[in-house]
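Beneath this line is the structure, given in structure tokens, with notes to follow.
Every protein chain of the complex appears in place save one, which is left out.
Presenting chain A:
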Amino acid sequence: MPTLSLNQVTIRYDGEPRPTIGSTSLTIDTGDFVVLTGRSGCGKTSLLNVAAGFITPSSGTAGIDGRSITTPGADRAVVFQNDALFPWLSARDNVSFALRMRGMPKAERNRRADELLERVRLPKAGGKAVWELSGGMRQRVGLARALAADPDFLLMDEPLGALDALTRERMQTLLLDIWAGANVGVLMVTHGIEEALLLGTRGAVMAPDPGRIVRVIETGFGRRYVAGEPVRSIKADKDFIAGRAELADAIFDGEPA
């Protein structure tokens, strides 16, 4: 059971008076669903990029079980806000990309890709070109592509940010189903307060100048969904409503709305 940990990570860019991220720590275990939220520009994506290995912190360490993260790797697959699919490949070939990089034979990786497409409920999309798919379908292909790498951690940067509200609700439960069925630790960045509350086992609120985690809220609503409770009933729960207010307060830090 690997653990991903960020220890006192700071990110400082040349010419910027303050660090983008100032001494922030975060730990994600297998089975965790950690949601990072906060206002725009508070460094949520930067922190995720450190975990992904896209940026090296100015100080502090990022590592998995003591091995430090220096480059991106298939143990930490990433889902991007703008899907970042490869438009020259079919949906199936996008999904099997990680397997192709490992040299898996074509027949086997196609079979695997079709299984994954079924898991994200796109059983018939394999042969489709990326531009034939809607935003929601593209995100699901992106999710299947990340899962194909069989990662220990799934890092998602506002995966539902560009979707319309209805598609978004469907995708939230899909994410929970996928998380429940895969042995992964999830780190997800979102702007949505309800989304953070519903999906996460833990919600971490960040504040800007410098970007840092100011509040961590343990939530268990995602687990309740996985255990069988309908989303409507979870969202109507007074704990959920109180949690939403608490999270909003933490995000806006007493600012008048």
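A few comments on the model shown:
Assume contacts are C-beta pairs under 8 Å (C-beta built on N, C-alpha and C of every residue); 3 or more make two chains touch, one makes a residue touch a chain; residues count from 1.
In the analysis below, contacts and distances are computed from a predicted model.
Comparing "Taurine ABC transporter membrane subunit", "Spermidine/putrescine transport system permease protein", "Transglutaminase-like enzyme, putative cysteine protease" or "Coenzyme F420-reducing hydrogenase delta subunit" against the UniProt entry of the hidden chain yields the protein name "Taurine ABC transporter membrane subunit". In the complete complex, the residue from A:62, A:98 or A:213 that touches the missing chain is A:98. When the full complex is taken into account, the listed residue touching the unshown chain is A:52, out of A:52, A:186 or A:204.
Shown as candidates are A:77, A:91, A:187 or A:250; the residue that touches the absent chain is A:77. Considering the complete assembly, chain A touches the hidden chain via residues 52-54, 71-74, 76-78, 80, 82, 84-88, 97-98, 100-102, 121-125, 129-131, 133-137, 145-146, 148-149, 155, 162-164, 166-167, 170, 173-174, 177, 225, 228-233.
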